Every structure is written in structure tokens, then in C-alpha cells.
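All protein chains of the complex are present and in place, except for one that has been dropped.
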């Protein structure tokens, strides 16, 4: 069996190395999640179970990739490796952790995700990308909140709700929420309004350890403070400077 | 909240359209599956449960992508879409279907996969790519079969088995199998030796239907033959011409 | 002087290898040649000097690249090498050979060209690309011929000529040429209507050689037929099959 005769097909693989000294963003989107949400009875406009499951998956990806990053110089910055590892790890985690968040709601079928890699040369470009995502989250959530109030509380059909909101600005939507539903949008849960940012953070943990001191017969329990790096979910504003001032290590070279 | 100010970051996304009139191959590999196999007690050299689960996942991907293909002109041939959809769908399916194949062996953690896209301009290139994969399957399986016989039956350590096989050719390995373990390699299960090819195939199914004929009082059962397109697993040789002669529709324009 | 400290910048160069087993087309366009033609008094609609100079430059590129092709495995199919070598060789040849075609018309400034590389996976794609160019040549030349007749013979201003041709089809243009200017478009020079294709062709040349035969005192002149590969300009139709039937070596593997 002549293996070598076919080996030439390897040369058809294109090099997709990411330009050095750029931030590599991997962006994921659920495939057909509108339908998925309906079939699994997600509550509207936000389903806490679904949001927390998403965060858990993102965390799993970060932990797994942290692992990879240390070991293998990130696959020589190959774009395809980045996006498929992230997409597949997120997807398998979604099914794996589903039951911890959705209890007696069974998962009907395995969902798909699509990913892409985008490069950002400067810190400002990266911040602007993240600001864009958070601004988008805000706009969508405000709109969804009013839309579902109109449907759920005022009994409008989706089409009627859509028409009612046609052409309205953020101010108008806030006003509808307040005057018709006594909802102050700013009091809505911050995770809905700002989305979630996961960051690696150094935390101090107090741990109880048993140690045997010299000249003493028995082990003794002592409290030890240990510094550990941990993934922490945040729901703060990341458009202003405060977030970046508070976590300078995110953008630093050794971040 | 100025959304538009950040919108410029969209322009950093590169176009990754695949060259038209080429075969688009998406290749997947398990991440760290050596360790995964050990932790989940896969039998060596081949674990039927694992192989059938893999095939099930590949089938799910084909069904899902068939779906996509019809609807959306395949995402305008964007390479990133192809590979992330395939990788994520395969990964979520792996976890979803695990319990049907591994019964009382729980899945310990969600596995990752990596994918890549390779373009092949001609039918011959595509055939050679697939031949390369099947040749590789053969070489690996022959090697693994002898290796694990030496370990499991002759009691060699993995290192000793490795040393024993150092520099041996296919003929030598066949000989060891036959003379020491009375195994005729060609009688080993074909799925192990040739791997699995999944193809869409038209099949005729005989279905029983109840119909009510005019002028008759009661419904009557009749047998109806229905043509359906179905995914079929094959373990045949795909290096020679016979396979391609038998399934010309695979390479045809309307395949 | 620490050279090595800066060497890292080399890694920013992207790999731009062309997909194997595809036709590599390098397409050139003159920069701002409308203005260039006017400033150098090109005759309208076609200037034979300019056309023959173009053909000479293309020929020089072919001779130079033939040279490269043999020596260096075509720069490992790097797209940037292909297009810059072609564009720069064409440009320097244009200036170099100018005076042989434009005699007492001095070249006022060095012209620029832009190039691009396009890959075509199949023979049919390549033929269709070339057909597209020839069809484009025809459409442009027919239009230009009528346009300049209206301006030069009927005394219309360019704007008036433009308006007159607005919305006319090929048949209308042929009719104007015939009825108003007694021109049968099909009798126009074929180089204008079909453009020029340059191909490598084997030609037999009869050369006179002096040889000294054994047993004879003096050298004798004999005629020897020698086969040589030569670049030949053609102005034939390349859209139909005849051209490709006549020159099968163009598309053959060893062409």
C-alpha cells in the first residue's frame, strides 16, 4: 500500500498563521438559537439557566485553552486551530453541563455554534470591539425587555409589539417600560443589561492545612493564605475607562 | 450609548471565502484523545463503542449540514463557518450520544476537537486525499494491532513492544501476528482495517400504509415502496477504482 | 550592532502560496492609461504602435518567466512573487522598448501598472476566463470604433457620441457603422477585434550551416532544419473549441 504516493495532498493545506502582535479574538454564535430557545422553553426575554450555562461553557473554554496556551505556544497562532478548539469545546461543554442548569428540561438535540477569528492590532481596537459587543447587548436587551412586556403583560401579538416599537429610540423604550409597566430599566439585573465578562483574577484563599511542627508530637491545624488564579464573572461597564484602569493586567504584556 | 462609534471594528474581519469549483474538505481531529481514551477505559487497539459513536457524530454533522446546504448557499463558502460548524456539531453530538454507546461508563469531561479546511481542485486530488486517509488508517491499525497483542498476550511492556516493532515493515507485522498469535490480519474486522465512509444513498423502503379505496367501506393495508435518501456507512476500499465506479454520484455535479 | 534583535520582524510576512493544481493567472492593467494615451497622442480607437509595444512587453515577460520557471520552481508558487515579477518586468520593458515603436514621440513619464493573481481550478474555468477577456475586448472595440467614427467623421462631441450610443446593442452599432460609415465591422483588423494571444510554439527553421565532411578538403554549406520553441502572436477566436483543439499542449500537463 503506497502511502507516499498520496502524501502530496498535504501541500494543499494553506497556512493560516495569525499576524503577530495582534489581539486574537474568537467570536462564537449559536446556530439557530432562536428555534433552540423556543423548543427548550427558554423564558423571555432572559433565561437565567441559559445565561449561566453559557458562562459555564465560556469558563470551560478558558480553562482548557489556558492549558493549551502554556503547553504548545498556541498552535503556532493558526487561526483554524483557535476557532475550532474554541467552538468544539464550547459545544461539548454545553451538552455536558446542560443538566446542571436545566434540571428536568431534557436537551432535545445537540446544538451547533459558529466561530470566527478577528485580529485587532491595538489595545484601543480591542477595547472598541468589546465596547461594541456590550453596546449591542444593551440595545438588544432593552428592545427585548419592552417587546416581551408588550406581549406578556399587554397581550399584544408579536407582530403588534413589533409595530409598536418600530422607529422608537432608547428613550422611548425606557418611557414605555416606566409608564406602562412601572419598570425602571436601570433596575433590571445587571447581567441582562451588561452581559458577562470572564477574567482571570488573582484571589487570596484562606485554607486550613494540617502541619507537623518540629519538636511537637501531633499535627496541628493552621490557616494558610494562598494566592490562586481564578476565573471571575463580571457584569460591569467595560466601555468607560474604569474597568481598564482597575484591571490593567488584561492588556499588559504578561496578562 | 454610541453604537456607531465602535462599528468600525467590523472591518477587521477578513474575508475567507473558499476558492470556487474546489472540493472543500473539513478534517477533524480529537484533542488529546490518547489521554481521553485511557481515562474512559477504551479497549485496545479498537473500541467498538468509540468507533460507532464517532460514526454517529459524523452522521449528525452530515444531516445538519445537509440542512444548511439547502437553506443558505453554504454561508457563501466561508471557510471559518465550515470548520466551526462541523467541529462544534461533532463535539456536541459526541457528548449528546455518549450514553447510548458507553452505557454505564460515564463521560468524565467534555472533549475538544480541532478542525481545518483544505481545498482540492480536482476529483483526482480529492480521491488521493481520501486514499491517503485510508492508507493511514491501515498503517496505524496494523501497527496498533501487533503492538497491543505484544502487550496484552505476550506481556511485553509498551516500551518493549515499541522496540520490538522498530523498523519492521507491513510484511513483518503480518508475520508476527500470524506466527505468534495465529491472527490473519485480513480477517480482522473491516471497519478497523478500512475505517468508515459515510455516504448519502438512495434506498427503497417498503412501508405499510392504510388507505381507503373508493366504494369500499373500510380502510385497507397496502405495501408502498418509497425512495428515500439515507446516510449509509461503508467500510470498503476507496483507493481502487471500484468504489468510485459504483458511486459515480459522489463526484458528479449534482451529487 | 545587534542584528538578531530585529530579526523577529521577518515572522510578520504572511505565506501566500497559491493552491496547487490550479491555473495561476496574472492579470495586468495600466494605471491611468486613458490620460497616458491622450498625452502621448495615441490614435483612436486603436493605436498600432501602442498595441505592438504591449505585445512586445508581454513577450518579454514570457521569456523572462520561462527562464524563472525552469530555474526556481516558480518561487514556491508565492502569489506576491508572481504578480510583482510580471508587473515590474512588463513596466520596465514598456519604457525600454518604447522608442522602437513610437520613434519620434518621446515618452513623457514612466507609466505604472497594477497586477493581480487569480486561481482557476479547472481547464474549463481557465478557458472561460480567457473567453471573458476576449468577449470584453470585442464589446469594447466595437463600442470604441463607433464612438470615434461619430466623433472623427460626423463631428459629434464626445458627449453627443455617448448619448447617441446610450442603450444601443451590438446589432445597432454594427448597423451605424455600415449605414453611416460604410464600415463592415467584420473587416476591421482582427487584432483589434480579437486581441492578441501569445503562445509558445514549436517552429521548424531552416538554417544554413557550414560543415566539413570527412574525406573532403573544404567546408561545405548545408541547409539544416532545426526545431525551436518560439513565442507566436495569434489573433484568432479562443472562445470556440477550435483554438483548444489546435493547441492541446497549452492545457496538457507538460504544456
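The first chain written gets the first letter, and so on, giving A, B and C; residue counts start at 1 in each chain.
The criterion applied here is as follows: contacts are C-beta pairs under 8 Å (C-beta built on N, C-alpha and C of every residue); 3 or more make two chains touch, one makes a residue touch a chain.
What you are looking at is a predicted structure, and each value in this text was computed from that prediction instead of being measured.
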Hidden partner chain, touching residue among C:39, C:88, C:229 or C:242: C:88
On subunit C, residues whose C-beta touches the chain left out of the figure: 1-3, 5-10, 12-14, 28, 31, 60, 64, 75, 79-81, 83-85, 87-97, 107, 109-120, 125, 128-129, 131-132, 135-136, 138-139, 170, 239
Which subunit A residues would touch the chain omitted from the figure, given the whole complex? 19-22, 119-122, 125
Applying the definition given at the start, please give the residues of subunit B touching the unseen chain. 8, 11-12, 14-15, 17, 19-21
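Definition applied: only the chains that are shown with their structure count from here on.
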Determine how many degrees of rotation, between 0 and 180 and to the nearest 5, align the Cα atoms of subunit A with the equivalent atoms in subunit C. 180
With touch defined as above, tell me whether subunit B and subunit C contact each other through largely the same residue numbers, more than half shared, or through different ones. same
Provide the C-alpha centroid distance between subunit A and subunit B, rounded to the nearest whole angstrom. 30
Distance between subunit A and subunit C based on Cα centroids, please, to the nearest Å. 55
At which residue positions does subunit A touch at least two other chains? 8, 12, 14
